[in-house]
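Below you'll find the structure, written out as C-alpha cells, and then a few comments.
As you look at this complex, bear in mind that one protein chain is not there, while each of the others sits in place.
Just so it is clear, A, B and C label the chains in written order, and each chain counts residues from 1 on its own.
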C-alpha cells in the first residue's frame, strides 16, 4: 500500500507542483480544495483523489483524513486569507476569517494528521509542512490580518515541532518569502519570483531529512529579492 | 478634561496595578472586564468607570470607546485564553476561543482605540500596549493554542507599529516572561515572579517615551528566571 | 560615598547626554575616551574624572576600574568601529579592528565591571549596558564588519544576562535603531533621528528597573523611521 500525501489548499501553482512531484515519488495523493472542478486534469495526471471542503471545517477535514487508505506520512497545509488596508478601515469579520483560514485551519489539518500519523509503524511517523510567508516573521503595515494569521501559524508549528519531533513526526514551517510564479502567465520579473517546482523539491527534501537533522523553520527567497 | 486610559481585561494583579498607577498620574480610567463585580473597590479607589463586556465583542468595545470623554491617549489590552495538553487531545472549540480572546480581541480594542486616537490634537496621539508572553516568541510543547494567540498578537503589534508610529500612535508589545505575583497570596518563590507594580511602571515609561526613541517590543523577566 | 557610573567611549552626543543625566542623578562619573581633550568642559560641568585609554586595552581598562572609589553600579559601553564597502574590497585589518573595538572591547569593560560589581553589597549589584545598533539584529549589505561586531556584542550581552542576572547584575543590549541627533548641528530631518537625551533617560530607566522585571534587549527607534 502506497504512503499517502495529503495536500490542503490545492489550486494554485504551488499545490500543483507539489502534487506532481509527490505523485512521481510514488505517493498516493489526496487533494483538498474548496473548488475541485478546476483540479480534474491534475487529478487525472497524478491519480489523486479529490475532496471538496473548506479547510476550517473540522468535521470535513477529519472525515477526509479518516478516508485515507494506507499510511498517511505527508500532510501539507497551504491556504491563507488576507485583507489589506489601513488598520482603521479593516472589517472585523475579514480579520476573523483571515485568522480562521490561515491559523485555525492549520491547526485542524495538523491535529487530524498527527492523530493519524502516530499510529504509523516505525520510528519516523510522518512529516507535516506549513506554507508560511515573511508576514509570519515580520508584520508589515496595512497588512495586520495576514501578519496575525501567519504569526499564529508559525507559533503552532513551533509548538508542534517541540512536542512531536520526539514522537517521530517532523514539523516544519516554510517561509515563502516572495511571490510564486504562476505557470502559464507571463511575468515581468520572473527572477524575482519563486519557481513552484523548486519549492516542491525543498518540501520533498524536508520529508527526506534524516531525523538526526530535522529543520523546523526555513525561508526560501528569490536571489534578487531584497530582505 | 483629563486624558483617558482604557484597560481591557481588568481583574488580575496586573490590571489593578496599572489602574492604580495611571489613576495616580491623573488619567481618567475606563476599565473593561467580563466580571465587574469584583472591581467595585478598585473603581472606588481610582475613580474609574467600569464596563462589563467580552473583549471579543466588537459592538460592545466600540460603544465603550465611543462613551469615553476627553482624549483617549492610553489603551492597554491584557486578556488571553489558553488550553493546554497534547496537540492531539485539544478541543478545536477551545483553540478557536484562544485565538479569539488573545488575538482577535487585541485587534478589536486596538482598532477602535486607534480610530479614536487619530482625532487627538498634537503630534503624539496616544499609546497602545499589548500584554504579551514568552509564548509569542517561542512556541512551547503542549501549549499550541496559547502560542498561536500570542504569536498572532505580536504580529498585530508589529504591523500596527510600522503603520501607526509615523502617524503619532506608539504601539508596543510587552513580553511578560514569567508569572505575575498575585498580591495577597503567599508565594514559594517570589523572586521568580514579576511584581505587577514594576510592570505597570514600565508601561508608564513606554507611554512617556520620547517619540524619537519609541520601543515596539520588549521583554520583562525576573532576575532569577532562566531563559 | 556616591555610586560610580563608568562610561566608555565618551565624546559624541550620546555619551555627553548620559554623563549629564547620571551626574544629575548623583552618580560619581568616570569617563573613558581615546581623546579626552575635548571633554574638559563636560568634566567641569559634571565633576567627572577623565581617563584617556583605548577601549580594547585590557590593562588600561582594568586599571581605570580599579581606581574607581565607591561602589561601581553602572557601566556603559558605547564605542564601535565600522568599515563599509563591497565585501570583496574590505581590508582584513579593518575588519579585525571593527571586531576588536565593537565586540572585544565590550567584553573587556563588561568583564572588569562585573568583577568589581560582584563585590557590591545588596541583592542588586549593578547594571551593565551596551549601546547596540540594528546591525546587531540584521546584517546589512556592504557593511559586514559592523554586522559582525554588533552581532558579537549582542551575543555577549545575551550570554552575560543569562549568567549574571541571577547573581544580581542587570545586563541589557540597547538597539539604537537610527542615527543620533548631534546637538549643535542643523539636521534636515530631525524627526528621523534619536534625541540623545531621550536615549539617556531610557538607560536610566533600565538602571532603575525592578529586578523582577529586567529587560535584556530593547530597540529605540524614531517614530517616522521605517523598519
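One rule holds for everything that comes next: a contact is a pair of C-beta atoms (placed from the backbone, for glycine too) under 8 Å apart; a residue touches a chain by one contact, two chains touch by 3 or more.
Just so we're clear, the structure is a prediction, and the values are computed from it rather than from any experiment.
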Visible chains in contact with the missing one
A, C
Using the touch definition up top, pick the residue from C:51, C:77, C:151 or C:214 that touches the left-out chain.
C:151
Interface residues of subunit C (partner: the chain not displayed)
58, 86-88, 90, 92, 95-96, 99-100, 103-104, 107-108, 110-111, 114-115, 118, 135-136, 138-144, 147-164
State which residues belonging to subunit A touch the missing partner chain.
162, 165-166, 168, 170, 181, 191, 193-195, 197-199, 201-202, 205, 209-227
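Definition applied: only the chains that are shown with their structure count from here on.
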Taking the mean of the C-alpha atoms as each chain's centre, how many Å separate subunit A from subunit C?
45
Where in subunit B do residues touch at least two different other chains?
162
